[in-house]
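In what follows, a single structure is set out as structure tokens and then discussed.
Note that one protein chain is taken out, while the other chains of the complex remain in position.
In this document, chain identifiers A and B correspond to the written order of the chains, with residue numbering beginning at 1 in each.
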Amino acid sequence: MIFFKKKKKKQQETNTDPTKGTLTFPELMKKLRASADFSTVKQSSLSTFYISYYKTLVNPEFVHRDLLPYITDIQLKNLDDIQKHLPLDGMVKTNDVHDIANKVTEGFILIQMNKEDPEGLLVPSLSTENRQISIPETEFSVVGPKEAFVESLDTNLNLIRKRLPIPEFTVKEVRVGKLSKTRVAIIYIDGIADEENVNTAIQRVNDIEYDHIVDSSYINQMISDNENSPFPQLIDTERPDRVASVLSEGKVAIMADGSPHALTGPTTIVEFFSAFEDYFLNWTLASVIRLIRLMGVIFSVLSSPLYVAVLTFHYEMIPENLLATLVASRNDIPFPPILEAIVLELSIELLREAGARLPSKVGQTIGIVGGIVIGTAAVQAGLTSNVLLIIVALAALASFTTPVYQMSNTIRLLRFPFLLFAQFLGVLGVGICFAFIVSHLLKLTSLGRPYIAPLYPLRANDLKDALVRLPFSMQNSRPSLLRPQDKARMNKKRATAKHDIED
Amino acid sequence: MSQISENKQISPYMAFYMVTTMQIGVGILGFERYIAKSAGHDAWISVIIGGLSFNVLIWMIYRILSKENADIIGVHKNLFGRWIGGALSFLLLIYFSSTILTVLRTYIEVIQIWVFPELNTAVIAIILLGLAYSYVIGGIRVVAGLSVLGFFITLPLFLLKYYALKNAHYTNLLPILDHSFSDLMAATKGVTLDYLGFELILLYLPFLKQPEKSQKWAHLGNLFTMFTYLITVFVSFVYFNQEQLQHTIWATLTLWKIVDLPFAQRFEYAGIALWLFVVLPNICIGLWSVSRGIHRLYKIKQKSALRTMLFVIFICCILVVDRQQVDILNTKVSQVGFYILYAYIPFLFVIQLISGKVRKTKNG
Partner (left out) sequence: MAKKKLLIIFTLMLLTGCFPSKKILEDVQLVSAVGYDYKSNNQVELNGMVAIPQRGEDVPPISQVFTATTNTSKMARALEQAESPKPFEIGRLEIALYNDRLAEKGIYDLVDTLQRDPSLGRDLYLAVVKGSTKTLLKEQYPLSETPSKYLLQLLNQNMNANIPKSNLHDFLYTYYGKGMDPNLPLLEMQGDRIRVKGTALLKDDKMVGQLKLEDSFLLKLLMEPFEKGIYEVKFKNDQFFTIQNLSSKVEYRFKDVKRSPSVDIFVKIKGRVSEAPKIPVSDPSLIEQLERASEKAMDRRTNKIVEKLQKLNVDTIGLGDLARSRTRGFDFKRWDEQYTDIPINVKVKVEITQAGITE
């Protein structure tokens, strides 16, 4: 039902699309010339022809060095002659007005024999001003590759392709956005990735209806299975090595031109808590670090709600040795625990937000330091208890250990409903809130695949790289959640062959 | 069975979790007292006998369902025709609904006794039923997922038995077999009440992929329940003596009192909150199965059936006011369950055998 509705809508809207519909060539030229940076040059040495392009999109050097020298001193009868003489690829001869309009606005050069002639030759000359490839900032790792994606899709594809030099590496390109016409690439390895996943990804990207796509995070939200969920359903990464690695697992990646991020999916919740650096470390260390991170998440979400629950309802649960400290620190506080906790949590969020808006990373440091000063002052003034201050600060710290930025935001916001439930029903309320979140997670899917796999549906094989990371020799199969066409990663026998003592 | 599309079905091994989680409910928090009444410190033998006898019943249920290739409603229809079969199915659904009510109300009672004496029954019932609703509308996959997660979330609670074993009096279990056979049988009857709950498989079996394969898992699930009860009974028996046990209504909850973790003591508060993940799968599987049953029986949308049921259970929940009524509810529902399992299932089994033979001779 919904599917049909969408289609109908799309058909209706195509008519109102301003770039399509009836447009004559002179009208187009008039529109183009309205811009100051559009120029048409008449060349007339041996034969006459016209060159039109956007000065801001086309590098003038290219026109003068790589284009004109080849065609100025020759007798030219028609466009085919020009095409013959130019040593360039990707030229299109067309008289389709829309095609001309689209290409010229992208940076093609239009060559005509006659100014009013709707037939023209489109010569590609994309001058893309690129940022240098730099070090990954949000997913920094101490060891391992130091490349991050940039804003150019071609550069980004290059970064991935050079890591997977195989013909099966497939890139499907779609243009999305009525105005921005952003190039969106869906990347996968043919023969490994499940076709259903690929088709889902392509179809969802195709179904996007929006005027402009600025960043891949737009796409992330638009194609996610549940738009209302606070949990991100696709991983957003800036590391080409990570993308290459998940592609070889059988996942699908989606990249948009102009965005230094790739989306990968289908994802499971455990992936959001694994940093790519885990694979650069020995598996024992990596596993311990993952477990620590997991505990960090649990602590981050539950510590202040439990504080509120215990202090509000269950004073019996406080350990003997802590009771005196807690009572002493709470003694003069004018607020009930819930208010105290919310105020402190909000002020930490405030600091974080302020830190994020400050221009440099220094801003964050200053924010945290400022927080400590404010916190100490608040404790001395008797507004909050120092025990809670420690808890809240540690919880904030723990939430930052989550390697994926979107997820760490989710984690931090998740504690507010917990706080509310703790205030009304104590520890039981915390349990109830947890149950609500579990019900949400159980229903959530990522590109149609269950979100909390491999915990449910329980896949023992996938657990090897979930909460812990076992050695590479044991990672002999690709995650079964992705239903890869080729399940085996390697020859298991050779990888796990046992050697005798002196072999 | 073939009318259910494959992507709505769940793996056969889920039978393990669904059987165990349905069997272990609120009863385990205080069932030691009842079974020790007749067989004393030998009641653990009854736990084993009861558990093993249920394997036979599981086998019977699988036989009944696999022959007709349908759920119990289909079986009833095939064997007794539309009207009588429908009436039987209806009665069965009422029994299942009352087990949901019992579990829910008893859990609320536990909360009211142990944590929040002044908590309003209606409030907590609304919250818990709302919670259950959010799971059940996700379908059987979500409900089954809850039972898996609930299983693993509550599994660590076993470790808490360590605190009781520190103060154990192992001589309490001696001498073994100091009670007569009839005492043991009486205790076995008491034990069976705690194994009730797996019979919902009568309704959800068609949703398991390759039901034949799932039978093994159902048996294993039952054995796991037996193992859990055995450990529970064992620990309670060595920690309390028989006379004290008779004065202890919630033995397992009382055991949690002595848990003294470095970051929290008096574990029963946290334990009762965690127990939500035992109770919730119970309620959700129940609600799902019964609403599915109503949907099959009366061609009502399952969603509307579910909503109606939630409303009815909520009303019944408020009507049960005090502890005595909760007790009565528990015993009555358990008794009915006992007869359904030990009388009705074998009866159905026999009828089906006979009717199968009759059909054969007619055809042949």
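One rule holds for everything that comes next: a contact is a pair of C-beta atoms (placed from the backbone, for glycine too) under 8 Å apart; a residue touches a chain by one contact, two chains touch by 3 or more.
Just so it is clear, the structure is predicted and the values come from calculations on it, not from any experiment.
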Of B:K37, B:K257 or B:H295, which residue touches the hidden chain?
-> B:K257
Out of A:V123, A:V198, A:L302 or A:L326, point to the residue that touches the absent chain in the complete complex.
-> A:L326
Of B:M60, B:L91 or B:L119, the residue in touch with the unshown chain | B:L119
Hey, which of B:S5, B:N167, B:Q324 or B:T361 is the one touching the hidden chain?
-> B:N167
List the chain B residues touching the unshown chain?
-> 113-120, 122-123, 126, 167, 169, 171-175, 178, 240-244, 246-247, 254, 257-258, 260, 265-266, 268
Go through chain A and note every residue touching the omitted chain.
-> 311-313, 315-316, 318, 323-324, 326-328, 330-333, 336-337, 424-426
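Keep this in mind: only the chains that are shown with their structure count from here on.
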Distance-wise, how many Å sit between the C-alpha centres of chain A and chain B, to the nearest whole number?
-> 45
How about chain A: which of its residues touch chain B in the complex?
-> 310, 313-314, 316-320, 425-428, 430-432, 435-436, 438-440, 442-443, 452, 455-458
Provide the residue numbers of chain B that touch chain A in the complex, in ascending order.
-> 10-11, 13, 111, 115-116, 124, 127-128, 131, 134-135, 138, 141-142, 145-146, 148-149, 152, 260-266, 269-270, 272-274, 276-277, 280
